[in-house]
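Note that this complex is displayed minus one protein chain, with the remaining chains in position.
So, chain A:
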């Protein structure tokens, strides 16, 4: 019945929505930033544990739609053991992938995150996918203020 939506709602997204990874608090987190999408009410708190410039643990709490939950869940998996510079580079690629600015994105470069490429066709949903990453960006820049997509 929802054939048209296969590119947007891939099985991996349902899976992460049902069983979000790293859905917990890091009590001794080095970075903690809140992200908020006022348009849909999506809200998340991102926790990072750092070792120098390396992310050694990442987790989140909050509530959102399947796209935003899957996006943040996947993100916490993929940024673990990455350096700040590597994570920033992923953010950049992810952003280009989801906003469709670049034609020839190297989908291999984003690994599993490629399942979110489908949001490109749904402008109303792009922010759901990018909220996690804007929050990460703020955390990496050591900002304390909550991030808002608006």
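By our rule, a contact is a pair of C-beta atoms (placed from the backbone, for glycine too) under 8 Å apart; a residue touches a chain by one contact, two chains touch by 3 or more; residues count from 1.
Following the convention adopted for this analysis, contacts and distances are computed from a predicted model.
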item	value
Identity of the absent chain, which is to be given by its UniProt protein name, from "Cysteine desulfurase", "Acetolactate synthase", "Succinate dehydrogenase / fumarate reductase iron-sulfur subunit" or "ABC transporter permease"	"Cysteine desulfurase"
Residue of A:29, A:48, A:114 or A:128 touching the missing chain in the full complex	A:128
Interface residues of chain A (partner: the chain not displayed)	1-2, 4-5, 8-9, 11, 14, 17, 39-43, 63-67, 69, 122, 124-125, 128
